[in-house]
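Of the protein chains in this complex, one is absent; all others appear in place.
Chains: A, B, C and D, in written order; residue numbering restarts at 1 for each.
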């Protein structure tokens, strides 16, 4: 058994999905003044993060998480791990943090791979296709879509005795992914994705974050993909978390139920 | 390996199974006045939810959960995720919430699929069968059955090397599900189900909620289904939770044991 | 692949294994008066349960659980889920409950199946064998054996690609189970079992509770069974919990170490 | 598929691995007098246990556990489960217990099997080999080796579709185990083991406790065994816990860091 050829990859911004639970008992018991201060400092922190006051580039967004797994999601994209590390700890210094517990998190980094565009990785080739260049840039340094709904899940490719992604020839993998990508194109304008790699960073190989105004568009896309061999045969999925975006200034309304 | 044809789906109401544990120690220690307020605000919240005061349509019901996994189940069906998000947070504002912890939850959306009725999804076909139309409507916007017993579990279809649901031809899947559905018909009037999809919403692919006055009818139905290839070969089940319905006004009696 | 024939089943009493941990820190710190009240109310609750004061029929027993998984097991058998639900909540009202946490539980219902006695299920046959009738009755409404040792574990039958219990012909399953049952007969008088189904009630398909005065008899029986294809090939086991019975009036001695 | 012949077994002492975590926050905050009392009562409990003051025979030893899984291990061997049950609860009555939480445990019973010595189990044979008799006795009622290092892990034999220990003929299993045992003999004087069965007692089928002064001897032994088919093909391992023995009178020094 020879070693298969890995794709080249290029990485962009580091991504932290920072999931928090609200300690509702503490919140209910807190005097009005402490609650006001928590809301104020929370809004300050989130507004500063969303305006990327701490870095030259990146992006942040705030979400309300459905169900018992978490209540809040702070999504941060930044050029370095140090930025994320600081953002994570800086939150702990706010009065809002007193009312939250860390519920979950995921660490990854945006990536494009040579499956998509070998030209991009050729040393001696000038990438003349400006459209492709912009596209790749938009994946490495993505704008967080201004959509109501977010779905996050981590995933890995299978390495089973029958179906082993990492033992497929390069071209076969590229074909699988090209076909898989075709499905996504059918949802252009309705569902946007941020794909980030997490090998060596977190427990799975990739984090997938999907954005859309209508959750059933995301559901339909994932259902269609599940019938594609790239998923049906080779995907191992982790937990799924669903969230709804809200602007930091609505934090008070959020906490008041 | 070509990509298999997914069924078309239509989604209806979003579904939140909101499982809570009672903090019995706190309950025992609470002064009478706080307990009375908790019961009062709990009844108000649940009555408002069951009368769908927060939305144009939907449904809610309240259950006592058996065993250590949870104590209460609030089942909510609503037209949007925002409704569920608000219901979940609004409960935290009640005095009853002080005596509960979130124990579990499941997020999904009612669905019908093209396996059942392709006509329904044909653009250029008028669906003339009014009975079928009503049936589909009743699955997308179901009445919560007025039954004593509820059994909830999430499930996914297998994607194993030997038996992979997502690599079966469409017709084979449709046949499996038609046969599977036949079993359910034998329990008409005794067991009712709400099937809701959760791809992109929660960890499994579907949530199944079964209702019946006699728990052994539910058990018998599931046992019969387990011998059907659709389950025996292709189903992966998650946890099972059992609950008994009670009217919100009995909350005080419930908490008094 | 056709659907296999399920066995007919008959259900008897519902079964709750209610496992509790003692909060030993609280117990040590409690003043004598609170401890005395806890013991008193605990004995009252357990004595009433064991005398089935809350129902026309059923049975209850009290056990000390070994190891860190739990400290106490309350085993309840009752004609309805409502009885179990009430017993579970009523305990929370006792002063003893202040010193316990729920550690685990299992919900099931006693069952006999058509594998054992098809006659029992024939509509037009009078079951003339009075011995068989009594035997079946004793499995549906079992006396809790007066044995020192109890071993509880949940289990399911495998639905793997190679060995799938639910795809075996009825007769093959019946043969497997008849042979399996033969092993148990060799332990008559030493090991007694209560087999209860939990499809739709809890996470596994059955709960098995074994009783014997000598734990090595239970161990030997399980070891012998493990070599039987019914177990070696088709059984998936969950957690195992071991416990020793004690009479409610010994609760004080139990808590004093 | 016929049922395979199980080995006969003989059981000796029951074994409780009682793992505890120290509540270091409480320890740091405790006044000197409470700490002294905790140390004193802890030493009394452990000294009494190690001198087997509570039973006619058996053995106990005290260990410091490495890593976050636990801090202390109390290893108890006694003739009956009742002894272990009492030892476990009696500890909760000491002032030391106030500073500990139960972190893990394992319940088992020492065993010898007919794989080793069929003669031992022949009813009509007098076992004339006094050496073998002493050897078997030393496995059923083992002295706890006076070694610095202990490694504990539970394990089961596989029942997979390809490799199923419980479907192998008796002689094949006996051969596997004889070869496996040969490896151990190469470590005589460096590594000692206590093998105890836990079918019906705890989650796995056996608990393995290895003792040696040099942890790398234990590592080397396990590495060599892993290449033996008995492990490479048929073993499923649980968690591993590592610990260092200390005499009860050093408890104060242990707690002072």
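Keep this in mind: contacts are C-beta pairs under 8 Å (C-beta built on N, C-alpha and C of every residue); 3 or more make two chains touch, one makes a residue touch a chain.
Just so it is clear, the structure is predicted and the values come from calculations on it, not from any experiment.
Of the listed positions A:22, A:55, A:97 or A:183, the one in contact with the omitted chain in the full complex is A:97. Checked against the hidden chain, the listed residues A:11, A:36, A:129 or A:172 yield one contact partner: A:11.
When you scan A:109, A:194 or A:210 for touch with the missing chain, the hit is A:109.
Seen across the whole complex, the unshown chain contacts chain D at 22, 24-25, 27-28, 64, 66-69, 149, 151, 153, 160-163, 179, 210, 215-216, 218-224, 226-229, 231-233, 235, 239-240, 242, 244, 254, 256-257.
Contacts to the hidden chain, counted on chain A, fall at residues 1-6, 9, 11, 14, 16, 18-19, 81-82, 84-86, 88-93, 97-98, 102-107, 109, 159, 161, 164, 166-167, 197-203, 205.
Rule of thumb we're sticking to: only the chains that are shown with their structure count from here on.
Contact with chain A and chain B alike is made by no chain in this entry.
When the partners of chain B are compared with those of chain D, the chains appearing in both lists are C. One copy, chain A, sits rotated relative to the other, chain D; on C-alpha atoms the angle is 145 degrees to the nearest 5. Annotation: the chain B:chain C pair of sequence copies touches via predominantly different residues, less than half of the used numbers being shared. Taking each chain's centre as the average of its CA atoms, chain C and chain D sit 28 Å apart. One finds 46 Å separating the Cα centroids of chain A and chain C. Residue positions 161 of chain C are each in touch with at least two other chains.
Chain-to-chain contact here is organised linearly: an open path runs through the chains from one end to the other.
Remark: the chains found to touch one another pair up as A-B, B-C, C-D.
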